[in-house]
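Every protein chain except one is present and positioned as in the full complex.
By written order: A, B and C. Residues from 1 in each chain.
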Amino acid sequence: MKKLINSPETVLAESLDGFAAAHADILVLGEERKFVRRKTLKPGKAALISGGGSGHEPLHAGFVGFGMLDAACPGQVFTSPTPDQMIAALAEVDTGGGALFIVKNYEGDRMNFDMAAELAGSEVLTVITDDDVAVETSTYSIGRRGVAGTMIVEKVVGAAAEAGMPLADLKVLGDRVNARTRSMGVALSSCTVPAAGTPTFTLGENEMEMGVGIHGEPGRRRVALEPAGQIAEEMIAAIAGDLGARGDALLLVNGFGGTPLMELYLMFNAAKAEAEKHGYRVARALVGNYVTSLEMAGCSLTLSLLDDETAGFWDAPVHTAGLRWGM
Amino acid sequence: MKKLINSPETVLAESLDGFAAAHADILVLGEERKFVRRKTLKPGKAALISGGGSGHEPLHAGFVGFGMLDAACPGQVFTSPTPDQMIAALAEVDTGGGALFIVKNYEGDRMNFDMAAELAGSEVLTVITDDDVAVETSTYSIGRRGVAGTMIVEKVVGAAAEAGMPLADLKVLGDRVNARTRSMGVALSSCTVPAAGTPTFTLGENEMEMGVGIHGEPGRRRVALEPAGQIAEEMIAAIAGDLGARGDALLLVNGFGGTPLMELYLMFNAAKAEAEKHGYRVARALVGNYVTSLEMAGCSLTLSLLDDETAGFWDAPVHTAGLRWGM
Amino acid sequence: MIDEAKKRALIEAMAAAMIGHAEELTALDQAIGDGDHGLNMKRGFEAVLADNDVIAAKPLPDALKAIGTTLVMKVGGASGPLYGTLALALAKELPADPSRDDLARALRGAIAAVKARGKSESGQKTMLDVLEPVAAALESGADPVAAANGAAEATIPLKAIRGRAAFLGDRSIGHMDPGARSSALLVAAIAGVLGGISDGG
Partner (left out) sequence: MIDEAKKRALIEAMAAAMIGHAEELTALDQAIGDGDHGLNMKRGFEAVLADNDVIAAKPLPDALKAIGTTLVMKVGGASGPLYGTLALALAKELPADPSRDDLARALRGAIAAVKARGKSESGQKTMLDVLEPVAAALESGADPVAAANGAAEATIPLKAIRGRAAFLGDRSIGHMDPGARSSALLVAAIAGVLGGISDGG
C-alpha cells in the first residue's frame, strides 16, 4: 500500500484537521472531530445532517456550507459514523427547525442514524438514498445502495432548506429527488482501505467490475474491459430502463478518485449521447470527483430527472468546499 | 493499460467534445478543436491565452472563463500545442488589447508559442512560468519547469486583466507572481500516456519519486516511501530555501490525478505546519486536483507569496470549469 | 458467581479474541463486504478494554450497559448498533448473578432486540445465525461453543439477505459471514472464562 499518510490510525484525524484548516472561512470541526458544521447557522432553519464512512470525499463534509448541509458526521474509512456523532452534531446545528438526516442506504448507516434519532431530543426526519441500479432489488432484500445521487439530494434539499422550506416538506422533496435519480458505477481498479493495507478486490490486467459499489463492493459482473462508448451504453441503458420516465435531466459523471478528468469528460461525451438516445435532454451537467472510493479508478453515471422546482434548487447558490457557484 | 477511452487516437477529441458540452454556458470549442475560448469576450480587454500538452486537466482549458483565461490551446497528451492553434485562438480572442501568452517553461511549449507570436498579427507578450524547485537551476541550462504555480499566475493575472489592466502591466504582474511562487512534487505511481500504452516510469513497491515533474519526468531522487509528515517537511524546506522571502502566502496542495482528496487534505495539514515553521502565514489555501499528470498518484506543494494586490486578485470572482467563486 | 475478577477476565478475553482475529475478520469482510469488520470490532473492544477497571467494578447489568454503550459509540458500521443492542438488551434482562437459565432467557430477549434493530431473521447469513443456535444450546444443555462454531461454518453455503453481502446476491454464497465468525469467537471467549457455562454454572 502506497499512500500519503503518516499512519493508518491517524489518517482520518489528520485529514479532517487539514480540511477544517483549509476551509476555516466556511466551517468548523466539532469536538473530538465528531462532525463538521457550518460556521454560520441560520436560526430556525431546518438543519440538514448527513454523514457516512469516510473515503468518499468530498462527500459528505465537502458539502457542508451555505445551500447544502449544516453538518456532516465522518465515520472511519468506509464505516458508518456512530450515534454519538450525530447526537453531538444535532446539539449544535438544530436551531429550532428540527433536522433532516440524509442517509445512504446501508444497514450500518441506517441503524446508526436511527439510534441517534431515537436518542436525540430533536425532531428528526430521515431521507434514505438508494439510487444504485447495479444491484437488482428484490422484495425481501435490503434494497439498493445509495451512491453518487446522494449529493444531488443534498444539493436540492439544501437549497430548499436555505429558502425556508419546513422540515416535513424537505423530507417529501428529498424522497422525490431520490426516487427520480438513478446511478451505476464501473471500476477499473480497486481501492485500498488504509487500515486494511491490501486492495479490497483484485481485477485482472484487462478486467473491469461493472456495477461496482462505492466501497469497492463487487457489482453485477466482472468482464473484459470495453471501449468507453460501450460502457456508457450499458450503464445508461440500465439507468434508463430502471428510471422509466424521460425528460429533462441532470447528468452527473462522477469519478471514483483515480480516474483523470480527461477520461471523465470523455465519458460525459459518451453518456450524453446515450442519454439522448433514450429520450433525455441533458439540461444540467456535472463532471468530476464528488462521491469517491479512495483511489479507485472508474466512474459512475447518474441521471436525475429535473422539473422547474428541482432545477431551480440545483441552480441556487451554494458555497461548500466541494461545490460552489452563485456566490 | 486500463482507461475509460475508445481509442488512444480519439481521446483528446472526445474529451474536448465532452468538456465543451458540459460547460457550454461559459465556453466554446474552436474549429478543428484548436482552442477553447470564453463564450463572451470583453472588447478591448487584453486577452490571456495559455495552453500546453493535455493530460494536466483542469489546466488549461478548465481555467478558461470570466476572471481567468480567454483561450487555451490543448496539445496532444503531454505534447505542446502547435503554432496554428495559438494563431487561431488569437484571431478570435484578441479584441484589440493585445494578448498575453502564459507558457510553462518547456522548450517545446516555448518554441511553439514563440513561432505563433512571430507569425501572428497581434501584439503579444509572454510570461514564462518556472516554479518547480525540484530541478536545480544551472546558469547554462534551460532553467526550471513550470508546474502547478502556473494556475496561480493565470488566476492573478486573469483577475487583473478583467479589471482592465493593460497588457504591458499584466506581463510585469505575471512575472512578479511567478518569481514569488515555488513548487515541488512527489509521485507514488506513474502515469500512462494513452498513445504509449505503458507506464512512463516504474516505481518499486515501496518507492516514491521525489521531485517528479508533471509529465512523470524523474525528479531529484528515487527513495523509499516516507510518512506524509516527512515528505511535506522535505518539500517545504526545498521551497522555502529557494523562495528566500517569508510572509503571507497561498498554499496550494495539488493532486496529480490518482490521489484521494483525503490524502491531499492530510498533506495540507502537514504542509501548513511546515510552512509556518519556516515563517510563512498561510493566508489562502487551495486543495485539489488542478495541475494533474493523468492518473499519477502523488501531489505537489506550492507556496506563493501574497501582497495586498495579488491577494485581492486571487480573491476576485472567477467562473471557469475548474475554479469558481464569487459568482 | 461472576465477580469483579471474572468480569475483568471476560472483557480481556473478548478483547483479545477481537484484536487477535481482526485480520481474519477483515479478510472475511473483504470477500463479501467492505473489509472493515475486524477493524470495527477491534476498535470497539479496545475501547471497552481501556475502561476495564471502571466497567468490571460495576454490577453485571451496569457493566453490560457500559459495554453496550461503548460498542454503539465506537464500533460503527452495522455491527456496532447490533452488538451494542445485544449488550444493552442483556443488561436489561440479566440479574446481577444469573443462572444458566437466566442467561438463555436473556439471550433470547437480546436476540429479539437485535432482530428489531436489524430488521432481520435467522437464515439471512448474519450474526443471528450464530446467536440463535447458541441460545438453543444454552436451553438444551448442549455445548454453546461447539454450536457457535458449527453455526458459523454453516453460514458458508447461505445466500446473504441482510448486510452488505446481500448486495452480492448469489456471489455471497461460499463465504463465511464475518459477523457470524465474530459472534462465534466472542462465545468461545466468554465460555473460556466462565468455563462452567456448559455445565450449568
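Structural remarks
Operating definition for what follows: contacts are C-beta pairs under 8 Å (C-beta built on N, C-alpha and C of every residue); 3 or more make two chains touch, one makes a residue touch a chain.
All values derive from a computational prediction rather than experimental measurement.
Of the chains on view, those touched by the hidden chain across the whole complex are B. In the complete complex, the residue from B:S15, B:S50 or B:T79 that touches the missing chain is B:T79. The chain omitted from view is touched by exactly one of B:G185, B:G213, B:G255 or B:G298, namely B:G213.
When the full complex is taken into account, the listed residue touching the unshown chain is B:V193, out of B:L48, B:L173, B:V193 or B:I231. Residues touching the missing chain, restricted to subunit B, are 53, 75-84, 106-108, 111-112, 114-115, 135-136, 140-142, 145, 193, 195-196, 198, 200-201, 213, 215-218 (touch as defined at the top).
We take it that only the chains that are shown with their structure count from here on.
Computed from the mean C-alpha positions, the centre of subunit A lies at a distance of 32 Å from the centre of subunit C. If you average the Cα atoms of subunit B and of subunit C, the two centres end up 54 Å apart.
The centroid of the Cα atoms in subunit A and the matching centroid in subunit B are 29 Å apart. Contacts with at least two other chains are made by no residue of subunit C.
Among the residues of subunit A, those touching two or more other chains are numbered 77.
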